[in-house]
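A single protein chain has been removed from this complex, and every other one stays in its place.
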Amino acid sequence: MSTLVLDSASRWFGNVVAVNDVSLSVGPGVTGLLGPNGAGKTTLMAMMSGFLAPSSGHVTLDGQPVWRNTDVYRRIGLVPERELSFGYLTGRQFVRANADLHRLPDAAAATERVLEVVDMVEPAQRRLDTYSKGMRQRVKIAAALVHDPSVLLLDEPFNGVDPRQRMHLMDLLRRLGDQGRTVLFSSHILEEVERLARHIEVVVSGRHAASGDFGAIRRLMTDRPVQYAVQSSDNRTLATLLMAQESVRAVSLRGEHLDVQVDDLGSFAVSLPGLARQHDLTVFELSPSDESLESVFAYLVAR
Amino acid sequence: MLPVITTAGLTKHYGTVHALTDLTVEVGAGVTGLVGANGAGKSTLIKILLGLLEPTGGHASVLGHDIEQGGQEIRRLVGYMPEHDCLPPDVSASDFVVHMARMSGLGSSAARERAADVLRHVGLDEERYRPMGGYSTGMKQRAKLAQALAHDPQLVFLDEPTNGLDPAARTDMLRLVERIGSDFGIAVLVTSHLLGELEQVSDHVIVLDGGHLLRSSATGDFLRRTGSLLVEVVGTETERDRLGEALARRGLTCRPRGPMVSIDPPPPELAREGAAHDLIRDVAADLGLGLMRLQPDRGHLEDVFLQEGVTRA
Amino acid sequence: MTSAVFNPTIATLALQALLGRRRFFLLLAFPVLLIGLVAVVTALTDGAAAYEILPRLGYPLVLPLVAILAASSVLGPEVDDGSIAYLLSKPVNRYGIAISKWLVALSATLVAGALPILVAALITGDGTRATALFVGAAVAGTAYSALFLAIAAVTRHAVIASLMFVLIWESLLGNLFTGVAWLSIGQWGLRIGHELSDQLPDPANLPWAIGASAVVTLVGVWFAGDRLRSFSLRGED
Partner (left out) sequence: MPEIPTGGPRTGVIHDLGYRRYDGPRDGSATIARTLFTTGLRHAYGLGRSGRSKVMPFLLLAMSVLPATILVGVLVLTPATSLPVSYADYTNQTQLLVSLFAASQAPVLFSRDLRHRSIVLYLARPLGATAFALVRWASMAVALWAFTLVPTVLLFVGALLAGLDTSDQVAGMLKAVVLQAGLAVLVAGITGAISSVSLRRGFAVVGSVMALIVLTGVVTAVQAISASEGAESASVGVGLASPWSLYSGLANAWDAGITTQVPVDGAWVPAYVLVTLLLSAGCLLGLVARFQKVGSR
C-alpha cells in the first residue's frame, strides 16, 4: 500500500505554467486523472514518476521525494505514453529485460507470471514491431508490473486502442486496483474515466479543478448553468412556456431544436415534464448540449 | 445530381490480407460517414480513390473521373486529411498551408489569401505563426484540415478527424465537418470508428467490416433502427431506480446504465411515434422527478455489427 | 542508491540496439573495407605503400566514424524519442547506465575501429609499428567514444556535431594549424603510440596527451550519466 502525494507542486517552462500549485494525494484503488488535452496531465504524470523536477513544491511517495531518487522505482511501475522503440526485441525479451533491471531473484518466473496477467503469453515470442497498438499497451503494462509494484502510473493508456482491447485493459486495471494497488491513469475522455475509476482528480489549465468520488463530482457538475437542446412536437409553444419559467434564462430556435439556457437545473428539470403534459407536448429529445469537460470544469474553476 | 464517388466491385488484396472485397457503393453530395473498426478498409478505400494505391480489381470514379486514367485530375479537385501525423514540426501552420495550396496549383497571392481564410475557418488564430511541433492534438487536426481545404476542393476525404481529441475539441471538429458539407458546399467523406459521432453530422453512412460492405444507408435509418432511449433524472441511484421501476410497471423494458436508465425499443402497443416519450414524461411528472435527459441511445458500431451479423448468418 | 558500476542488462540492450538494426551493416562495412583494402594493396605492391593508408585514412577517419556510429547508436535514438524512460524508470544507478552504454560503444569502437587498424598494420609488416598504432587507436577510441556519448546525451544533432568536430576541427583545421594537435583526440593517441614506435608522429607532449585523454574520457562518461540523472520527459502540452 503506497500513497503518492503532491504538495503545492508547480511546474513551469519559461513563462508557460503547465502545472499550477497542485496538492493531491493518490492512494490504493483506481484513480483517474482527468482533464482536457493540454491541461497539464502529462506534466503531472512526469513529476509523479520522477521524470520532471517540480519548479516549486514537493512530490513524494510514502514520504520520500520522487525526483532524482531511483529507489522509488522499486514501488512504482510506469507506463509512459511514448511508443516502445525496442522493436527488435520480442515481447518476452522486453519484459524480461525489465525484470532483470529490477534484479528480481527469479526474473524468468516473474516474466511468465506477468505475461499471463496481461494475457500475452502466446504472442510473447513475436517481435514488438509486429504488435498492434493494444498489444503494445499490454506489453508495456506487463513491463511495468513485473516487479509487483504497489503503484502503477499510466499515461493515456487507452489512446488509439480499439474498443475491444479497451474493455480488456479496463478489466485488467480494475483487477489491479481491487488488489490494493495504487493505480493512476490519465485520460481526456469522460466515459473512459467514468467506467473505470471511482475516484477522480481533475486538472484544467494546469490547476487542480476537482477531486473526489466520481458520482459526487458528477452531481456537482449538473448543479450549474447549463445549456439544453430540446426537441418537441411544437417547439414554438414550448419556447413560450419555458421563457415564463424563472429557471430559464434564454430560449432560441436552432434548426429543429430549441437551445435553452438554464440557470437552475433542479427546478427546470422538475417543471418540464408537468408543463409538457399540461399542454400536450411530446418531448422527443432533451439533452445537455454542452457536456464537454472543458466547459464543465471551466465553471468549477471559475467558482 | 451526379454521384460524387461511385465504386463497382472494388477489391484490394495485399497477399493474403483482404483489405477490400467487392465494394460497390455510391457517395453523393453533403457529408458521408464511413464507419468501421480499425483495419476495416476505410483508409485503403480513400487511398485507392486518391490514386495512391492501385486496386486489385473493380472500378471507381471520383467527380466523374475514372481513378485509373484521371488520377491527376482527381487529385487536383479533392482534399485529403490523413489519419496519421503528417505535419513537419518545424514549420508554422501558416507557411505550411500556403505551401500546400501552391502544391495544388494556386498562385502565390491566391495561396496566401486562401490559407489565411481557411485557417480562420478551422479556428487556428494567433498560433498559426508558431511551429506546428508545439501544437496540441486539436490544433494539429485543425492544421491538417486546413491544408485539405486550402485549394477549395470539390470533395474532401477526412480520415479519422476526431482521433485523439477530447470531447470539447471533438464537438468542434464535428461541427466543422458539418459546416464543410453544408455551408462550404464541399462534399465530405469522413471516416470514424465511432458510429455515434458520425450520426450527428452525416447525411449518409457507409459501414465497412473486414473489407466488406455491411450497410450503406441514410443516417436516419440507423437512428430509427436502434429505437432505444436513455433517460436520466436528477438525484442518485434511488431516484433512478424509482423511475425505472415505474416505467417497467407501465410496460417498458428498462435497465440501469450508469446514472441513466436505458429503455429498450417499446412494445407494439407503445410503438406510435412519441408514445414512449409521453409515457416517460408523465411518469416523471407523476413521481415529481426532475427530468434532465431524454435522448435516443446513440447506436454504437458494435450494435450494427450485432444486428447485421444476425441477418447475414 | 544502488552502486552498480556495470549493469549487464543495460549493456545487453545496448548491444542489441547496435547489432539488431540495419546500421550494424554500416558499422561492419568499416573494418571490412579497411582490412580488405590494405590486404589488396599489400599483395599488389608492398607493405610500406599499403601502410600509408592507415595514418591517412584508417586512423583519422575510420576510427572516429566508427566511434560516432557506436556512441550515437547506443544512446541517441532512445533519448531522441523518449523511450529511454523505460530504462530510467528502474532502480538503476544513472552513472551505471552511462558506464554500461559507454563500455558497449567502446567495445564496438575497439572491435570495429582499433582492431582492424592493428590487423591491417600487421599485414603491412613491422609488428612494433602495428602495436604502436593500435595503442594509439585504442586510446583515441576510448576518448572518442566517451566524448561522442556525452554529445549524444545533450543534443539531437549529435552525429552532425561529432562529425564537425572530427572533420572540420581535427582533420581540416588540424592539417592547417599544428596548434590544434593540443586539442585533438587523434593526435593524443598518436603521441602515446609514439612511445612505442618512432614511425608515429610526435605532435604534443606525453603527459599532456595521457592526461587529456583520461580527462575527456572520465568527464565524458560522467557528464552523460549526469544528463541521464536529470532526464526530463516533456509532454506535448
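Per-chain residue numbering starts at 1, and chain names A, B and C are given in the order in which the chains are listed.
As a working rule, a contact is a pair of C-beta atoms (placed from the backbone, for glycine too) under 8 Å apart; a residue touches a chain by one contact, two chains touch by 3 or more.
Bear in mind that the values here come from a model prediction, so they are computed numbers and not experimental data.
Trainee: With touch defined as in the header, list the contact partners of the absent chain among those displayed.
Mentor: For the complete complex, the undisplayed chain touches B, C.
Trainee: Of B:D90, B:D125 or B:E273, which one is in contact with the hidden chain?
Mentor: In the complete complex, the chain left out is touched by residue B:D90.
Trainee: Have a look at C:L15, C:A39 or C:L61 and name the one touching the chain we're not showing.
Mentor: Only one of C:L15, C:A39 or C:L61 touches the chain omitted from view, namely C:L61.
Trainee: Which of these, B:E26, B:D152, B:D203 or B:E239, touches the one chain of the complex that we don't see?
Mentor: B:D152
Trainee: State which residues belonging to subunit C touch the missing partner chain.
Mentor: 22-23, 26, 29-30, 33, 37, 41, 44-45, 49-50, 52-53, 56-57, 61-62, 65, 68-69, 72, 76-77, 157-160, 163-164, 167-168, 171-172
Trainee: Going by the touch rule given at the top, which residues of subunit B touch the chain that is not shown?
Mentor: So the residues of subunit B touching the unseen chain are 47, 50, 52-54, 71-72, 75-76, 78-80, 82, 84-91, 95, 99-100, 102-107, 110, 114, 117, 120-121, 131, 147, 151-152, 179, 183-185.
Here is the rule we use: only the chains that are shown with their structure count from here on.
Trainee: Quick one: point me to the chain whose Cα centre is farthest from that of subunit A.
Mentor: C
Trainee: Measuring centre to centre with CA averages, how many angstrom lie between subunit B and subunit C?
Mentor: Here the centre of subunit C sits 54 Å away from the centre of subunit B.
Trainee: Centre to centre, by mean C-alpha position, how many angstrom separate subunit A and subunit C?
Mentor: Result: the chain centres lie 46 Å from each other.
Trainee: Using mean CA coordinates as chain centres, what's the subunit A-subunit B distance in Å?
Mentor: About 24 Å separates the centre of subunit A from that of subunit B.
Trainee: Provide the list of subunit B residues touching at least two other chains, using ranges where the numbers run on.
Mentor: 136-137, in rising order.
Trainee: Listing for subunit A: what residues touch at least two other chains?
Mentor: In subunit A, the residues touching two or more other chains are 37-38.
Trainee: Give every residue of subunit A touching subunit C within the complex, in rising order.
Mentor: Where subunit A meets subunit C, its residues are 13, 18, 37-43, 45-46, 49-53, 68, 70-74, 76-78, 80-86, 88-89, 97-98, 100-102, 143-144.
Trainee: Where on subunit A does subunit B make contact in their complex?
Mentor: Listed in rising order, the residues of subunit A that touch subunit B are 36-38, 159-160, 162-163, 188-190, 194, 215, 218-219, 222, 233, 265-270, 272-274, 276-277, 282-288, 291-295.
Trainee: Looking at the complex, which residues from subunit B come into contact with subunit A?
Mentor: Its residues touching subunit A are 37-38, 136-138, 163-169, 171, 193, 233-234, 236, 258-259, 274, 277-278, 281-282, 284-285, 288-296, 301-302.
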